[in-house]
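The other protein chains are all here in position, but one chain of the complex has been omitted.
The first chain written gets the first letter, and so on, giving A, B and C; residue counts start at 1 in each chain.
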Amino acid sequence: MDFALPPDLAALEARTAAFVREEVLPFEADPRRTAHGPTDDLRRDLVAKARAAGLLSPHVPKAWGGLGLSHLGKAVVFEAAGYSMLGPIALAIAAPDEGNMHLLAEVASEAQKARYLAPMAAGETRSCFLMTEPHPGAGADPSLLKTTAVKDGDDFVINGLKWLITGAEGAAFAIIMARTLVEGRDVGATMFLADLPAEGVRIVRALDTLDSSFTGGHAEVALETLRVPASDVLGAVGEGFRHAQARLVPARLTHCMRWLGAARRAHDIATDYAGRREAFGGTLLSHEGVGFMLADNEIDLHTTRLVIRHAAWLLDQGEKANVESSMVKVFASEAIFRIVDRSLQVLGGLGMTRDTEVERIFRDVRGFRIYDGPSEVHRWNIARRLARGAAVKALPEGRAA
Amino acid sequence: MDFALPPDLAALEARTAAFVREEVLPFEADPRRTAHGPTDDLRRDLVAKARAAGLLSPHVPKAWGGLGLSHLGKAVVFEAAGYSMLGPIALAIAAPDEGNMHLLAEVASEAQKARYLAPMAAGETRSCFLMTEPHPGAGADPSLLKTTAVKDGDDFVINGLKWLITGAEGAAFAIIMARTLVEGRDVGATMFLADLPAEGVRIVRALDTLDSSFTGGHAEVALETLRVPASDVLGAVGEGFRHAQARLVPARLTHCMRWLGAARRAHDIATDYAGRREAFGGTLLSHEGVGFMLADNEIDLHTTRLVIRHAAWLLDQGEKANVESSMVKVFASEAIFRIVDRSLQVLGGLGMTRDTEVERIFRDVRGFRIYDGPSEVHRWNIARRLARGAAVKALPEGRAA
Amino acid sequence: MDFALPPDLAALEARTAAFVREEVLPFEADPRRTAHGPTDDLRRDLVAKARAAGLLSPHVPKAWGGLGLSHLGKAVVFEAAGYSMLGPIALAIAAPDEGNMHLLAEVASEAQKARYLAPMAAGETRSCFLMTEPHPGAGADPSLLKTTAVKDGDDFVINGLKWLITGAEGAAFAIIMARTLVEGRDVGATMFLADLPAEGVRIVRALDTLDSSFTGGHAEVALETLRVPASDVLGAVGEGFRHAQARLVPARLTHCMRWLGAARRAHDIATDYAGRREAFGGTLLSHEGVGFMLADNEIDLHTTRLVIRHAAWLLDQGEKANVESSMVKVFASEAIFRIVDRSLQVLGGLGMTRDTEVERIFRDVRGFRIYDGPSEVHRWNIARRLARGAAVKALPEGRAA
Partner (left out) sequence: MDFALPPDLAALEARTAAFVREEVLPFEADPRRTAHGPTDDLRRDLVAKARAAGLLSPHVPKAWGGLGLSHLGKAVVFEAAGYSMLGPIALAIAAPDEGNMHLLAEVASEAQKARYLAPMAAGETRSCFLMTEPHPGAGADPSLLKTTAVKDGDDFVINGLKWLITGAEGAAFAIIMARTLVEGRDVGATMFLADLPAEGVRIVRALDTLDSSFTGGHAEVALETLRVPASDVLGAVGEGFRHAQARLVPARLTHCMRWLGAARRAHDIATDYAGRREAFGGTLLSHEGVGFMLADNEIDLHTTRLVIRHAAWLLDQGEKANVESSMVKVFASEAIFRIVDRSLQVLGGLGMTRDTEVERIFRDVRGFRIYDGPSEVHRWNIARRLARGAAVKALPEGRAA
């Protein structure tokens, strides 16, 4: 076992951290950060900075213009980028684009990659992923999928209602998940690609949400007799859930990575304040009541980083890491929420205001215990594995090595 | 011991609950709810409804136009009103006005009551309380008060910077806390009354904050050579902290009462949804993972209500209940946060959106673990009592009865 | 509402507290406290003290020699008695006797009361309750009852294996729960009375357990062709579960009452120590890290006392309080465990030793989160009520009064 970072990755981490500090943080005061996320205009300014710094799309295979990072490499760089909520946008590693790029790189045809992946990797376009549906459709339980794609000649005709679609406004294309009917027979879920804007894709409304750091915000999207040629199927017909799985496990981890950076930011702001603010005869940090909270932050940050890196390493070894990634999702999302919540508490009234980034991080991070599977679904996933008697590959024990 | 409500109070509770349900809830979709709180226009519409229903200012002595509720009466009615974030605004029992009215009723001269309390009790005016200061001034530790009032002839001249001043924008008057200097000698803190707007009182900026349900929002306020005649001292010179204490303990409890109503609202929304939403083979509520969360909500609601009512009863018995109110503040603010957080979690993605009130309640309630003394300060208050060997009058034991 | 204790109850509480302090505490060093509980010899010495003090069997109807306390009265007196693990034994209000006396008073015939209740109320005898069975029989789920009682002429013949039977060793009689077969037909569960020792009742072994404060310890008991006449049916044939319910709800509360006293004891020991022990520049109590723990104890003690007294009052009003008692069981058992765990932590190494009573209380109290229904079963009970849409009568609201 070796916990040391390879020097090149360490250097890339340092470079990313410096980039965020020097180039990204100044944008945090930019009025183009709206209640529905940064504008595309702001996004382009940020991307230009990352491009100039040679840090754009580090997760994308080199063939498509990225740095070709391993999962472990992503763990390190994404955390550094996440130190500002704008960092992942600058590097083009924000959700849902990052996961979509990963999916395209894994599943798309070469023609599809050229058409969709290349410009997105270059920071020119954005995308969205149309899976979630409002009640009574597919939420945490994807089997409830209500949207249908009916085979009609060489095309598919898609109808349905999607919801909480991040980045729909302004996206250049959509990946759409639909239950597929071929000659009246349900052949399973399929993923489709569709350029946007498109006839048949209507943004019903922008949703007002607790968070506000995703470019394009979140929307309700109606699919109304959207016609898609068979060539725009992503992967194979009926394999939508399998492909989704290929997207989900790594996407789950990259969320953890980025949020860990944001949690560190909140903690650093709180620690800095606690070291200066006087009350009751000393700095806040000199009081055990505050010091213990920040100590717990340190512990949560440390353990979270370790479990993320371990899971990333597992993926790099070719493991599916389904249950392991559930463990990381639960632990990281809850630990990170605790860190941010404590940081806000340490700041007191100041934490309630937008005078520091902590207020925003607090709002933004709450959803992380919900999306990509709420903690409850992941706990159940882990428990089912126990029920099957299968050993959770929690850590490399002898038998695993 | 008797846990039953007297019939008249039960009837008033039912009337308040019906009023909120029928008259207040429809206003929740009103666009006049801004990021800096409901507008005064919206407030006046709400107040008119409460006035018509005979529910305005239930906490104010009858002599000044209210219903003259006891503390226990407030515990019951304020919870019912708090079921909507707009309810307390309608009844004129929202912070900081409610606490200010209590303070005026306790401390003000009759002339001051006629001038300030009467119109506020009638729902015509609003007020603000200028105590908190930015770093390095008075936050959780009021002894760090930096604002000064210098005796100058028959007047006092006040200078200082205040911060997180709720409702300053649009308030008809301010209560100002300042360190008082008479002939160069610091004679302690004093409270002053000042009509607004006033020369010498400048709203530096509206603060962007996590919460958005206080009328007038929160502001930074500069006091610049504000001249106040001695007749506008509230209470006695040098007695500011003692008067603040008279305000703080009851105000702490009324916060708990209102928030308890809001927590019930979040819980009801979540329970209703969990009983309808299907996932993984049954309703959410049929899953232990969700059912246990809602069961914990029930437990937290129940215990919180009991401790609030007990402390209110203590005040009605003439007890100071300083430590007891600290216990209630810690328990209630943390239990209520848990309730709202669980409610949001049960709602899943829906909870992240403004499609239900839970998103707003979640944002609004976070500050409650901070204002009126963060949990840490109250825990320390309780611990110090233990250190002094004084029994905490936690519950009527024999020796107390 | 009125939270004040009536003066007579307050006086009885004070008398009980003084009795425990002066008469019971000295017995805590008695070597007759064995790993399987106090000996009957020690029990008799304690009972003699309570009898002399006029405090024996306060819960028993006056007609049967007790003080005829209401449920609320029990809440007050049992807590005072629980301040020592030996207090309830002295007053003859320890489990399972106290619950059994309640059951007999409610359900038994007059002849049965004279034979079983009277000597137990007089502190002369002890009893046991044979319900729980080892895997795969009835544990938390009583419907899995495996023990059978087969009607044979005027008798019933009982066979089965019982487990975790508190006080079996040395008990004068047993109440036995068995699935009843009449002419081959299962007519439901029935309760039977049986004098001990009896042919057909064999104590297989004393169980070594974490706790050690129940007289007679816990045993595994085999029922081997035990013949019981029909006149020894307790209540009605087939009504065993209904009768058990009549026992369970109050018994659940009396556990909470006694344990609350024990938790106060642990807290008092820890607070006293923390106020004397020096470390890192001050007493432990002067450190926020310790002070906050003890403050949380105070809060937990206070809220627990309130919810217990409220539920007792509900029972006194004739309510069944099934769900309410579940709420109290969950809250009290978990809060009390936290209190004791924190008290032990504050004591540090000393807490690990039998030099204070905290070590014993910690061992003894752990089971309380399990017996009388583990927290999980009670949470589910509460959740099911929510699923049925029935309002939990958590507190007297107007509609309840």
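Definition applied: a residue touches a chain if its C-beta (ideal position, glycine included) is under 8 Å from a C-beta of that chain, and two chains touch if they have at least 3 such contacts.
Note that the coordinates shown come from a computational prediction; the quantities given were computed from them, not determined experimentally.
If you put the hidden chain back, the residue from A:Val20, A:Leu72 or A:Ile165 that touches it is A:Leu72. Touching the missing chain, out of C:Thr132, C:Thr215, C:Thr254 or C:Ser343, is residue C:Thr132. Within the entire complex, the positions of subunit B that touch the omitted partner chain are 287-289, 292.
Mapped onto subunit C, contacts with the missing chain fall at residues 132, 134-136, 139-141, 144, 163-164, 207-211, 218, 273, 276-280, 287, 289-290, 344-345, 348-355, 359, 362-363, 366-367, 369-371, 374-377, 379-380.
In the full complex, the hidden chain is touched by subunit A at residues 1-7, 9-14, 17, 72, 76, 271, 275, 283, 285-286, 288, 290-292, 294-296, 298-299, 301-303, 305-307, 309-310, 313-314, 317, 324, 327, 330-331, 376, 378-380, 382-384, 386-387, 389, 392, 394-401.
Operating definition for what follows: only the chains that are shown with their structure count from here on.
At the far end from subunit C, in terms of centres built from Cα atoms, lies A. Between subunit A and subunit B the centroid-to-centroid distance comes to 38 Å (mean Cα coordinates, whole Å). In whole angstrom, the spacing between the mean C-alpha positions of subunit A and subunit C is 51. Subunit C has its Cα centroid 41 Å from the Cα centroid of subunit B. Of all residues in subunit C, those that touch two or more other chains are 288, 292.
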